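Apart from one protein chain that is not included, each protein chain of the complex appears where it belongs.
Showing subunit A:
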């Protein structure tokens, strides 16, 4: 036994299932989308990853992780009644069974995360739930998910607003998490909640989409001057992400140490994301290239609300 192993932040077996998680799929897609001969760098696609975080995919992620894993019946299947509870509630969350699913209703999205875990544990699930700030239209979506250990051919995990499409803050509208009853491993889930004033979002969302801060305004390939005029007109603020586009416009680099450089009015804006309430994050470069480096071509029309 070598105790150096205890210094490791994580063991590989604790990462089981991540290869089919949203981040891994997004990376694979963006790497394999580049031309290996011509484009020497990955093309990050802001927003592309978030679009892939559909519940369907999450279910797939857990199912794939299960391929090599033994089926283990969870304690909730015990028949003698001595198993865990079939419902549980505390001040932060309430959980009940509905058919093949456990449905957890968040009572307090700002509660200590330990209270959520306590409730999942009480019904025999090893789920770590974290609520993270996201833009308003992503509230209720699963932002990230991970898992390890044995998972059955799982139904998966999803997030929803209940009733569907309601607005948080309205009476009776709550965030819910659905967990397939066949989950037998450990799952770590981050669910989008509303942001507190000044709190940065923990997911990237294109700011020109319908319902977003810059909806209806086109930012891509325009000078900083024009975009900033619109930002100010809407009473918003902006932060900059300075990028260095590849020569051929397919992909870009970003030097974290050079982010405080002054940005010129004549620089080019390539994309805008929601940073936090009232603040957009503009992807800008001093050099103008022929193709939008964020997308390796024109910005996809579905991300504009024109």
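One rule holds for everything that comes next: a residue touches a chain if its C-beta (ideal position, glycine included) is under 8 Å from a C-beta of that chain, and two chains touch if they have at least 3 such contacts; residues count from 1.
The definition used in the following text is that contacts and distances are computed from a predicted model.
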item	value
Missing subunit (named according to UniProt) among the choices "Sigma-70 family RNA polymerase sigma factor", "Formyltransferase/hydrolase complex Fhc subunit C", "sn-glycerol-3-phosphate transport system permease protein UgpA" or "Fumarate hydratase class I"	"Sigma-70 family RNA polymerase sigma factor"
Which residue of A:18, A:218 or A:234 touches the chain not shown here	A:18
Among A:117, A:176, A:190 or A:268, the residue in touch with the chain that has been omitted	A:190
Missing-partner contacts on subunit A, residue numbers	2-12, 15-16, 18-24, 26-28, 30-32, 34, 36, 40-42, 44, 46, 48-50, 128, 130, 143-144, 146, 188, 190, 202-204, 244, 251, 253-257
